[in-house]
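In this view, the complex is presented without one of its protein chains, the others remaining in place.
Chain nomenclature is as follows: A, B and C, assigned in order of appearance, with residue numbering initiated at 1 for each chain independently.
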Amino acid sequence: MMFAAAAIATLVTMVLTVYRAIKGPTVYDRILAVNVFGTLTVVLISVHGFLTGRPEFLDLALVYALINFIGTIAVSKYVEYSHMGRPSGGDELGDI
Amino acid sequence: MEFPGLINYWIVVVLMMTGFYIVIAHNNLVKKIVGLNIFQVSMFTFYITMAKVKGGTAPILAEGIAQYSNPLPHVLILTAIVVGVATTALGLALVVRIRDAYGTVEDDEIEAQENDR
Amino acid sequence: MEMLLDAVSWLLILIGSAFLVVGGIGIVRLPDVFARMHGAGIIDTVGTCAMLLGLMVQAGFTIVTIKLVLIVVFILFTSPTATHALARAALGGGARPQVADSPADADAGEGDSPSKT
Partner (left out) sequence: MSLMVFMAVIGFAVARLRNLFGVVMLTGIFSLTSAVLYVVLDAVDVAFTEAAVGAGIATVLMLGTLALTTSEEKTVSDNKPLLALLLVTITGAVLIYGTLDMPYYGDPTAPIHHHVAPRYLMDSAYETGLPNVVTSVLASYRGYDTLGEVFVIFTAAAGVLLIIGRPQRGRRRARRDAQWDIEHGIRKNVILRVVSKLLLPMILLFALYVQWHGDFGPGGGFQAGVIFASGFILYALIFDVDLARAVVAPRVSRFFLALGVLLYGGVGVVGALLGGNYLDYSVLARVPTDGQHLGILLVELGVGLTVAAAMITIFFTFASQER
């Protein structure tokens, strides 16, 4: 019951985040949304473990806690320094 | 949860259609690879939904659990995911190479250049 | 004792859920990236931590709790860092924080203001 409530709250937040990821408007909003979505995934996986009564699969959530970071860093780096070594017209950040 | 029992397959089909559509209708090669990825994920989901048994849990044996989901599709898909990313990398490498050779990654522009020769 | 633990974890999970949803609304409703980061911050810190703390109370002293602690620690390390990197990228990429009265303030605060505290 308690876990179900938690899962539903997480899902609702996920939906909100996804709305932001799809809507944009800038590329940074999307990165932010993906980052938050990763955190929410961690929460949801943990909660689901308790919900089904087998909470020993938290390794998965641990992976996300560690690895999700890499994606965000990569994106930020790419966006921030993509003008480097790009011959022409590279300065636009590639988002409408 | 008590939905018509086939809806998961339909969703997989819709997902697959999306991927397929992207592969055919878009000219950008990177986008095509993304489409292939979606297609691939839809297949993965298909296998995994087939493996699910109602009332079962993850196939890691433990005391006092009688019903497990089917482990075989899990094995197949587990390896397929890693292989998938490797082949995606190969495809992306090809795209990069094509960009070097033609200066564009748009399918129709490449075709136009080919025809000009 | 059992009752007390249950009540505590209920409370924590409810707090966590509330903050998650509030953060989500913030992400949707706030006007620009920098403002939205506040919503993300709420989700990443208070929401997640309260939620996982509630789970910890449920789990008791087992390996599960240790893993949950690790998860909390990692999230507390990574997500502010990621947000920081993102804020830098956004500033470098030309996005400017929306400021209520004068746009000059925005220029003055450029550079290191998001990185410190």
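Observations, loosely collected:
As a convention for this text, a contact is a pair of C-beta atoms (placed from the backbone, for glycine too) under 8 Å apart; a residue touches a chain by one contact, two chains touch by 3 or more.
None of the values given here were measured: they were computed from a predicted structure.
Contacts of the undisplayed chain with the visible chains, over the whole complex, involve A, B, C. Residues of chain C that touch the chain left out of the display are 74, 77-78, 81, 84-85, 88, 115. In the full complex, the hidden chain is touched by chain B at residues 1, 3, 5-11, 13-22, 24-28, 30-31, 34, 37-38, 41, 44-45, 48-62, 67-90, 92-97, 99-100, 104-106, 108-109.
With the whole complex as reference, residues 7, 11, 14-15, 18, 21-22, 24, 27, 30-31, 33-34, 37-38, 41, 44-45, 48, 56-57, 59-60, 62-64, 66-71, 73-75, 77-78, 80-82, 84-87, 92-96 of chain A touch the missing chain.
The criterion applied here is as follows: only the chains that are shown with their structure count from here on.
Fewest steps needed to get from chain A to chain C, stepping only to touching chains, is 1. Each chain gets a centre from its C-alpha atoms; the one nearest the centre of all protein C-alpha atoms is A. In this assembly, B is the chain whose CA centroid lies farthest from the centroid of chain C. If each chain is reduced to the centroid of its CA atoms, chain A and chain C end up 12 Å from each other.
With each centre defined as the average position of its C-alpha atoms, the distance from chain B to chain C rounds to 32 Å.
Inter-chain centre distance (chain A to chain B, centres taken as mean C-alpha positions): 20 Å.
Among the residues of chain C, none is in touch with two or more other chains. Touching of two or more other chains is recorded for no residue of chain A.
Those residues of chain A lying in contact with chain C across their complex are 2-3, 5-6, 8-10, 12-17, 19-20, 26-29, 31-33, 35-36, 39-40, 42-43, 46-47, 50, 55-56, 58-59, 61-62, 65-66, 68-69, 72-73, 75-77, 79-80, 93. In the complex of the two chains, the chain C residues touching chain A come out as 6, 9-10, 13-14, 16-18, 20-21, 23-25, 27-28, 33, 36-37, 39-40, 43-44, 47-48, 51-52, 54-55, 58-59, 63-64, 67-68, 70-71, 74-75, 78-79, 81-83, 85-86, 88-90, 92-95.
Here chain A touches chain B in the complex through residues 52, 54, 57, going by the rule given at the top.
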